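Before I ask anything, here is the structure I am working with.
Here the complex is missing one protein chain, while the rest keep their positions.
In order of appearance the chains are A, B and C, and numbering begins at 1 in each one.
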Amino acid sequence: MTTRPVLELRRVSAHYGPIQVLREVSLQIQPGEIVCLLGGNASGKTTTLKTILGYVVPTHGDVVFDGQRVNGLPTQRLVALGLSMVPENRRLFQRMTVRENLELGCYLRMDRAEIAADLDRVFTLFPRMADRIDQRAGTLSGGEQQMVAVARALMARPKVLLMDEPSMGLAPVLVEQNFEIIRQVNQQGTTILVVEQNANMALSIADRGYVLQTGAIVLAGSARELLDDPQMRAAYLGEM
Amino acid sequence: MADQIVPTDAPVGAGAGLLPAQGVSARRAVTLGLVAGVVAVFVSANGMVSEFAERDVIAELSLGVLWVLMIPLIVGSLAGQAPAVLQGFAAPRPGWRNPAGGALAGLLAAVVMAAFILLIDAVNVRDVLINVRPDLVETEPRLLTFGQGVGAGVALVLAVYAALGALGGALHLLPDRWRRAVVAGVVWLIVMGVLSSLVSQVLRGIQSTTNIWTAPLADALYQGGALTAPAAAVVFVVGAGLYLLLTRPRRTPARVRVRRLPDRSQRIVRVATLAVALLLLGLLPQVLGPFLSDVLNFAGIFLLMALGLNIVVGFAGLLDLGYVAFFAVGAYTAAVLTSPQSSLGVGWIFWAAIPFVVLAAAVAGLLVGTPVLRMRGDYLAIVTLGFGEIARLLFLSDWLKPIFGGAQGIIRVGDVPLAPGVEAGGAQPRLFFYVVFTFVLLAAYISYALQDSRIGRAWMAMREDELVAETMGVNIVAAKLWAFVIGAILAGFGGALFAAKVGSVFPHSFEVIVSITVLVLIIVGGIASVPGVVVGALILVGLPEILREFEEYRFLLYGALLIFMMVRRPEGFIPNTRRVTELHEQELQQDAWLRAKETE
Amino acid sequence: MAETPLAPKGPLAARRVLQLPLVDGFLWVVRISAVVVIVVGAYNSLTSGRLSGQQWRDLIVFGIAQGSIYGLIALGYSMVYGVLRFINFAHGEVFMIGAMTGYYVSSALSGTALWRSAPFAGLFVVLLCCMTMSALVALGLERIAYRPLRGKPRLIPFITAIGASFFLQYTVATLFGVDVKAYPAVPVLDGSISVGGFRILRVHLLVIVAAVVMMIALYFYIEKTRAGRAMRAVAEDQETARLMGIDVDRTIARVFAVGGAMAGAAGLLFGLVFQNVNFFSGFLPGIKAFTSAVLGGIGNILGAMVGGLTLGSVESLGPSLVLSGLDIPAAHQLKDVVAFSALVLVLIFRPTGILGERVGGERG
């Protein structure tokens, strides 16, 4: 923990109407890490994510991205600063081609030569995608769509990649495959924050993790520590 | 799962660890002030100020000037309001910031207005803005500058607006309940002033039917259509007092007290309440007098249609913009059968025509409903709108003139016989009220009965998701056609009553605006909510009739009200509890969060 | 806004609905009788010799010219619908404000040297003013009346739009008066030219050319530019578009601005063709344009134009060709009956409009 965190929440509180939904949440992500944020339904996971993305403005505390205070900054500004996300359920633009989807991924970038290079990099990561480039995204299989979704997010050259529930709604085989992709992407140097309900799966690839409950961080530590924590095991890992 | 649950109703105040609250926002005050200035200029430039300069509302204060003065007052109150108290934060303490915020907003509104005054003084804009009349600034009574010349006027405008803004902001120095009481008093004052002729009519009506000595009250309250100064004071005090009285703390709501009674007594209370309510409603037309009864009948006919459309749109989720077609079918069926002057010339009595109205409306419902079975949402909207226009044009056409009379319509539509020798028509509005009322009650009863019936549940399921409904075994074709048919029949009743009330039918009564009005009133009232529809009909149909003196400004205000209402309260006046949740996605999330917290 | 890809879409449900023999049979009766009525009416009309060949050709040109105006207004409906899935009922008023602006600007210019020496340059100036004004009004509407209601059920912004429609109409009426405003004459647009046996009024030619040019420009803007791609992305999935770094608010505002500008242009063309405008001029063309958008397949840019042209032609030709052939008196009084019947028939044959995509108009 010597380097400057690339993304940091400092005692962030947030409200829906008058009701508080985040209670002084603090977390840090160092460059190159995979960090997971765990929590059940309505634990504040989604709100945390929304706060990072600027949808929800913190009523107290700061969101710091790459050394800059970004509370409530419009999402497009955050994307420009180097934040990118793979949304839950992939959410490709079904009516557009794979190429158009990837182009939208680098919507804010103007460096054409670099974009072409990035496209090649994505093809080496996902060789199958080159064949499908002019196909409509809606016609791809579920696994292929997941690849496009990750590739699209990578096209923005993110400093931090957020992944929202990558295991949601996928067959177990695909979940495995998915987490393998995450690991690969991380190995190529991208910092990743995974938001997950499936704690087992997430902790298997993460370096560190945080556990949210009713809007507050209740546990934090390395993946190993969390896997060994008795309270954690009881609550999330299905061991009674 | 040991987790600390922070009680949501934890006392807020000087508690330790609470974060300081945000104060009145100067930025917000600036924005609001500028907007208010634009609004003030708008009502001056479009002639509302001049037009109502003669119409006194409270003593010497005219409605025209009231428009202008209310704007800084309201904006001051908005600008001087501190943000809502957030959980975990200390409540903001009222202080100098509240009036200051108000004054700032008022001052900025004044600056915009002053710019306008200087502009119209320097340049002749009347060639384009025809309603910028000289009485605003140049000639007496110089409405915008309070009777002063331009120089002194501008200074006065700045001072008065800022003062009113500060006054509005200072309201927030009062405790909540007292502030609301003051607002209630002011609202009462304005309502009583604007509706002067209505109030005096009702007071005189009460005296003429009940012999209670109320007419002198009208004379005491009003002079030349305006509240007298002492009367205004009394109205304010009574309005504010009533509010305080009704919101006394520790008073158990009647509803709760009734619920505490044993079952048997509860039933007695309910029946008694119903009986009293019916008795009061029965007396209503006698109290209101013929004119207001007539307005009420008109609103009632719209209410009948609204209840019908509520079944189609609110329950079944089918957006129908051509509802007026069924209204027209009902009216023309009744007219053709009951008028001795029609093509058939049979001149039946009203009740004999009713089965045929039902039949004709049902057939029309099927004719419209069948082709649109496959269409959804906006396709449905425009196609039904088309059907509405088709119906009107056919009734109007020279082609079908031998049957429906074309542009000349059908006259001498029969009255509604109630007893031998007693007939209710447009000339007997107080009697006709009972006819309308009966039909409305029938429609409300049908609505409630259907809501909890098998078909009602089928509709709700269909509204949420047609496919899921179908997999659950709902017969979509039957459900849709039933909705159209029942909706059509209720509109048909409305049409028949309309024909009997007006005594004649002309195609011009069936323009697309009728469909839109009915749709608007169910949504503004609260979609799928029967009480909401009732309130919507009374307010949106009754009020414009009463506010006739506003002429073309009626529609301007109507449009502004619709926008404001939808932006501020999209669920309507009295929402259907089941549907509110759908409207407030955020609150839904919040509820889920709270529920989850409770179970954790 | 997002449509879950798991749930099957409307046509599937529709197919099941139509398995019912009664409904199906009824619709077939409607279809067949419509065809019979059209054929018989047209045969009678054409053989009666009531109208000459030249007159029939005239009717076609009139229909196309009127349809071009409908199409231009319909573009705005379609664009907004494509992105927000709601009917901007006040769009007709945006069009009317364009026509009003055209009146004031062209009246101011009509005495100047520019108007006499370079009439088309003058008209271009007026066109820019109309488009700017309408775009500004559309932007204002979006900001004040629609943006706060994003994500609410679609009936809510629809009612707001009705309110906005009234408000704009009577704002114009009370600020500028209710009287009919007569456009100044543009001599260069008088007269007609002949193209392949078709006699075309110059003003109609201008309308048709302008509509085609704007339509093509708009098509390229949406399909080929970065801003257009952003619009399509927002149309498909706002949340995800935001994650791509697209400023959703600005993109939606831009959709309103572009749609408004098209309506403003249509307003000026309307003023030039009909030489009159008043505060109520937007209402009926608005409804017709909305009909055109649905007829062509709402949400589809090309469809809006096709729908407009179809509607214009049906209105122009229908009464003379079909109704008069059936000996119906005062056939032109029933012009709108023909227009809306055509809409119903087209939608019975093709429930998503002439060029409609299957995804459009669902999720009622």
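We take it that contacts are C-beta pairs under 8 Å (C-beta built on N, C-alpha and C of every residue); 3 or more make two chains touch, one makes a residue touch a chain.
Definition applied: contacts and distances are computed from a predicted model.
Only one chain is not pictured, and the protein name UniProt records for it, out of "ABC transporter substrate-binding protein", "ABC-type sugar transport system, ATPase component", "Dihydroorotate dehydrogenase B (NAD(+)), electron transfer subunit" or "Sarcosine oxidase subunit beta", is "ABC transporter substrate-binding protein". Shown chains touched by the missing chain in the whole complex: B, C.
Per the touch definition above, the residue from B:Val372, B:Leu393 or B:Leu490 contacting the chain not shown is B:Leu393. The missing chain, though absent from the display, is touched by one residue of B:Asp56, B:Asp294, B:Asp320 or B:Glu466; that residue is B:Asp294. Note that of B:Asn131, B:Gln201, B:Thr370 or B:Ser515, the residue touching the chain absent from this view is B:Gln201. Chain B meets the missing chain through residues 201, 267, 270, 274-275, 278-279, 282-283, 285-286, 289-291, 293-295, 298, 341, 393, 396-398, 406-409, 411-412, 418-419, 422, 425-431, 434, 437-438, 441-442, 445, 448-449, 452, 501-509, 545, 548, 551-552. Within the entire complex, the positions of chain C that touch the omitted partner chain are 50-52, 55, 58-59, 62-63, 66, 178-180, 182, 192, 201, 270, 274-276, 278, 280-281, 283-285, 315-317, 319-320, 324, 329-333, 335-336.
One rule holds for everything that comes next: only the chains that are shown with their structure count from here on.
Chain contact topology: the protein chains form a complete graph, every chain touching every other one. Of all chain pairs, the one joined by the greatest number of contacting C-beta pairs is B-C.
Closest to the middle of the protein, by Cα centroid, lies chain B.
Chain A and chain C have Cα centroids separated by 43 Å.
Averaging Cα coordinates per chain places chain B and chain C 32 Å apart. Put simply, the C-alpha centre of chain A and that of chain B have 47 angstrom between them.
Touching two or more other chains at once is no residue of chain A.
Shared interface positions of chain C, defined as residues touching 2 or more other chains, are absent.
By the touch rule above, chain A contacts chain C in their complex via residues 53, 74-76, 79-80, 84-85, 87, 89, 91-96, 100, 103-105, 107-108, 138, 152-153, 156.
Against chain C, the residues of chain B that register as touching in their complex are 42, 45-48, 128-131, 313, 317-319, 370-371, 373-383, 385-387, 389-390, 393-394, 396-399, 465-468, 470, 476-477, 512, 516, 519-520, 523-524, 527, 552-553, 555-556, 558-563, 565-567, 570, 582-583, 585. Across the complex, chain C meets chain A through its residues 2, 4-5, 226, 229-230, 232-233, 236-237, 239-247, 359.
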